[in-house]
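A single protein chain has been omitted from the complex, and every remaining protein chain is retained in its original position.
Chain IDs A, B, C, D and E follow the sequence of writing; residue 1 opens each chain.
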C-alpha cells in the first residue's frame, strides 16, 4: 500500500491530517560517494528507511525526498549538487511551515547526510522560536548506534563516507546501483586525537574539510568489508529503531510537554 | 536503461560530462489538484515527460524532480507545500550553479507548474548575469501549443488547473493515482476580458488570485472531458516536441551565439 | 490639469483616497536604445501612456516613474542603469505597500520594459500572498496587441528593442529626443524556432541573452520603418486600450471576486 | 540646453563619459509636507538645485530623481511613499555601481530629505569598501549653512520640516504647487536640550520620532515666514555653493588622494 | 558596587526592570589606533565613560561592550576587526529588541567610534518603525562638545583619530595600554573646504576614506599634545555631561511625548 504523501489528493490529505498522523520528510544529498556508490546514496537511504518504517506503523506518510543537501566539501568531485547553507535552511523551513499550516503536528525530518546536521538543527530552532512550528529531526543511523557498534568489522575510521555501513545498506536495498568491485581498500590515515574520523568517533574540536584534501577517490572508510547480507541485518536494526520512535512520537502532545519529556518510568 | 542522474557514480558523471550531454531538471509543485488528482501532479508530469524524451535521445539524463514550487495561491487547500519566492529562486540557482561548476553546459529546467514561471525566468536571468551560468527553461506544454489547440474539446477556460489537459495526462501515465469519478463538471465562470483564464488564453493585465477565491473544490477547467486515450495522444505530442528541442539543444555553443540564434534558414 | 501624484498635498491625497481613485505607477528602465533613441525611452513611454490615459478618465493620478529597471543584459552599453533583481522587487513592493497602507485600492504598475516582466509578476505575487496587498500589472503594449499586429510593416523580428514600435512612439511623443538618421537597417538574424524574437513572437524555451551577443549597435528590429505619424496612430490605440481597462478597474471590489472575474456575459 | 542624463543616447553617454564629466543623482522623498506643500517637495528641490547648478558648470548631467526615500516617520499621513532602509540602500548602490561600471568617476548624490542621510552615508561606505565604487553625498542645504543662519527670521525650531526654508524655496521655484494660505503658525514646542529641533540645531542624543507624535498637521517650523522673494535669495546661495563644489570636484583624482585632501593652502 | 548587567541573575534583572532603570550598551570598535594606542581604544572609552556615569546615577546598569564596529576603512592595518554594515545593524537590533522584550524602556547605546554613527542612527530608525522598539543613541564626546572646543590646543585637524583627545583620555584611564613615546607629530595635511577633517569640523560633502590613503601610521591629528592630566579633565566633562542626560532620561515616558520634547521652559 502506498505511503506516499504526494499520491494523496487534497481530500485524502485532509482526512489524513484529521487522523493526526505522522509525516516523514526524507532529506539527504546528491554527492559523490566514491567510484562504487551512486550520487543519490544519501537521499535514497533516508527515503528507503522512511518508507520501510512507514509500512510498519499505522498512519504514517512519506514525502518525496529533499535530494539536495549541504555538500560544498564534495564539489571537487563531478556530479555533486550542493545548496548554499541559507538555501537549505529556507527549504526545510518552508516545507515544515507548509505542513504545520495545514494542521500536521507530527513532522519528522529523517536525514541521510552528515553535512546537513548543523543546518537541520539550526532550522529546527528557527522554526520553533521564530514561527512556533515544531519539528523533530534525526539521522537514520542514530536509531541504531548500539547495533552499529556491534555490527562493524572495521576499527574507528572505517565508517565515514561511502564506507562499510553505506555500502552494505545500498547493496541490500539498491544492489543494482552499486559497483562493489570498484570499492577501494584504502588504509585509514585520518588520525588526530582532537578530530573525529568516524560516525561513532568523537573529537573535542571541529573544523571543516574538503574531501579532496583527505581522500583520493572520495571514500573515507572500509567499503570493501560491505556485503548485502550484512546490509540487510543493519537495515532491519535501523528500521526497528525508527519504528520504535514513531510509536512514541504518536503520543506526543506539544501543548503538554510532560507527555514528551516527563516519562520518568522510561529510564 | 536508466537515464537517472542520481544513479550515476561520480566516475560515471565525469564520463557523461565529458560527452557534453544534456541534463534535464524537472521542476513542479506539490499542491492541491482538486478532488481527483494527486498533490504530486505537477512534478510527476514534468518528470514523466523528461524521462520519456530522455529515452528517445542519446546522452540525456534526468535529475530527481524539484517537487516543491511556488504555490501560495493553493495554501488554503490541505496538502499544498509551498516555497517562498526567494527560496525557490535560491534552489534553482544552487542546482544550476552546481551543475555548471562541473562542466555541464546543456541544462534544461523542465517546468510543470504555471506558478513557477515568473521565478524560473527571473532565476535564469540572475544565473546568466550575476554568475555567468546559462540555463534554458521551458514548461512541458509549450512544446505542444499548437497540438493542444487542436486537441482540446473545451472552450477557453477549460484548460487551467486540474483540467482537461492535466487530468488526461495523468490518466494515461499514472492512472492509479487519479479518481476520475470525483472530477467536477464546473461551469466556467472566470471571465474578464483583461485577464487570462486558460493556458491558451491571454490578457493585458495580470493580478494574482488565491484559488480559494475563484473555485470551490480547487478545479479550474473541464476535467470531465478527460480520458486516458486522449491523454496518450497529447503526451506523445509533448514528448515529440521536447525531443525536437533536445536535438537542437545539442548543437548550441554558448561561446558562439550564431550557433543558437543565427539559423536564418530555419524560418 | 495635473494628474501628478506628487503635486498633491497630504490633504489632497486624503481626499483622493476617499474618492477611491486609481493610482498608476509607471515603471521602465534607463538603458541603451541604440544610437537613435534616448536612454530613458522605456520609462518615458510608460509615463506618457499613463499621463494620457489619466487625462481621459476621471479620478486617476500618476506617480513619478520608477526610472530604473532590470537591465543587466544592456550593461555592456554605456549609460544603462540596472537594478539587481531583488532591489527592483523590493522597490515595487515598498511603493505598493505604502500606497495600500493609506487605503489606495486601485493600483496599476504600468510597465515599459520587457526585462521587468518576470520580476513585476513575482512582486505582485509576493505582495498578494505575503502582505495581502493587491496590485495589477501590465505592459503598455499589451493593451493594443491586435492593433500592433495590423499596424506593423516588419515581419517577426522587427519589433523587439529600439525597433519599429518604440521608435515610432518616441517620434510622435518626444521627437526632439530621437535621431532617426542614426537608426540602422539591420537584417534580422535572430532565428531559432524554439526562441521568441519579437514582441508578438512565441517560443517554447527561454534563455537570457546579453544584447552585446546578438546585436552590434544595441538595436533588435526595424527602426527604419518608424515614422511620427505611424507612432501617433499606435499611441492612440494603446491609450484607448488602457482607458478601457481603467474604466473596468473602477468596478473591481477585491472583497467580492465575482465583481472581477465573474462577468460571463462579457465573453 | 538639456542636462538630462536620460535624454542622451548610449552613444552620447559614451562621449560624455570620455569627457570625464560629473553625474548628479538627485534623491529625495515623497512624503507629507503639511497642508501647504506638495508630497514631492524633497525630490523636487534636490532636482531643481541640481539642474540649476548643472546649467552653470560645463560637463554636468543630472539623472531623474530618486523620488522615494526613507520616510517611515511620515507614514501616518496619507500620500507618503516610504522605502525600507535596505531597499533604499540597495537602490543607491545599484545606481552608483551601474554608473561606475561604465567609467563615470565623478558621481554626486544630491539629497533633499533629512531622513535619508544615515542611509546615504552608509551606502557610500558600503560602495567604497565592498565594491571599490566611490561617490560623494551631500544635502543641498549644506552648501549654504552660513547663508541660512544669516537669512533666517525664525529662532531655532523654525527650520525643520515644511518650514521657513522649504516653503520659501518651493514658492520661488514651484509656486503653483504651494498653498501658502494653508501654512500654519504653530508655536514651536519641540524643546529638549539633548535633542536637535532644527536644521541648524544640535543635540548630544538622537532618537527617532514619528511626526504624528509631535505635530498635528505635519509641519515642524515656521512656514508662515516664507516668501517667494526670500526663497529666490536662498536658492541662489545654495546653487552658488554647489557650483563651487562642482568646480572643485572636477579636479579630484581618486587614484591620487592628495589631489583631494592635500590642499593645505586652502585653509 | 557593580553596575554590570551581566553579573545580575535573572531574578536581579527582573527587579531592576521593575524599577524602570536605565541600561547602557557601550559600543565601539577594535581597530588600529596608530602605534601608540591599543586596538580596543574605542570600546574601552565607551565602556569607561558608561561605567563612571553609572556609578554616579542611581539605577543604571552597563552591559558588556559591543567590541566590534564598522571599520572597513582601517582594515589595511593589522589587528582591525570589522563587521559588515548589515551585521552591525543586526547586532544592535537584536540586543535592543531583547532588552525591550523584557520590559526595559530606557536604553542608551553609547558609542565610541565615529564609523558606527550612520549605522547606529539607521538601526535606531529601523527599531522604532519596524519593531516599535525605542532606543537613544549618542557618542560619548557629544556630551562635551563645548568643553572640547575650549580644552583643545590643536587647530582643526588635531582631533580626528588616535588624536589629542583619544590619547589624553586613554592616558588617564588606561595609561598602561598607551605608548606615548610612539605618538607621532604628523603635520595635518587633510584639507579640503568641502570635507570635514576634525571631530568639531564640518563639510558640505561626505565621501569615505580608507585611512591608508591619507595617513602613514594610522594617526590623524595631534596625539603629541596629549597628557594624562588633560585627559582627566576632559573625561570628567564627558561623564558630567552624560550624567546630566541620564537624569533627564529617567523622566521620559515614550507614551507621552510631551514629557520628552515639550519642555519649553528648558530653552
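Following the convention adopted for this analysis, a contact is a pair of C-beta atoms (placed from the backbone, for glycine too) under 8 Å apart; a residue touches a chain by one contact, two chains touch by 3 or more.
On a predicted model such as this, the values are computed, not experimentally measured, just so you know.
Participant: Can you list the shown chains that the omitted chain is in contact with?
Facilitator: A, E
Participant: Tell me which residue among E:48, E:80 or E:207 touches the hidden chain in the full complex.
Facilitator: Residue touching the chain left out of view: E:80.
Participant: Using the definition of touch stated at the top, determine which of A:7, A:105 or A:128 touches the missing chain.
Facilitator: Touching the chain that is not displayed is residue A:128.
Participant: Decide which residue listed in A:73, A:113 or A:230 touches the omitted chain of the complex.
Facilitator: A:73
Participant: Can you work out which residue in A:142, A:182 or A:227 touches the chain that's missing from view?
Facilitator: A:142
Participant: On chain A, what residues meet the omitted chain?
Facilitator: Touch set of chain A with respect to the missing chain: 70, 72-73, 75, 84-86, 108, 115, 117-119, 121-122, 124-126, 128-130, 134-138, 142-143, 145, 156, 189-195, 197, 202-210, 213-214, 241, 245, 248, 257-258, 260-264, 266-267.
Participant: Could you please point out the chain E residues that touch the chain left off the display?
Facilitator: Contact residues on chain E toward the absent chain are 4-14, 17, 30, 32-40, 43-44, 63-65, 67-68, 75, 77-84, 86-87, 90-91, 93-95, 98-99, 101-103, 177, 179, 182, 218.
We adopt the following convention: only the chains that are shown with their structure count from here on.
Participant: From chain A, which chain is the farthest off, judged by mean CA positions?
Facilitator: D
Participant: Report, in whole Å, the distance between the mean C-alpha point of chain A and the mean C-alpha point of chain D.
Facilitator: Comparing mean C-alpha positions, chain D is 57 Å from chain A.
Participant: Any idea how many Å lie between the Cα centroids of chain D and chain E?
Facilitator: That pair's centroid distance is 28 Å.
Participant: Please set out, as single numbers or ranges, the residues of chain A touching at least two other chains.
Facilitator: none
Participant: I'd like to see which chains touch which, written out pair by pair.
Facilitator: A-B, B-C, C-D, D-E
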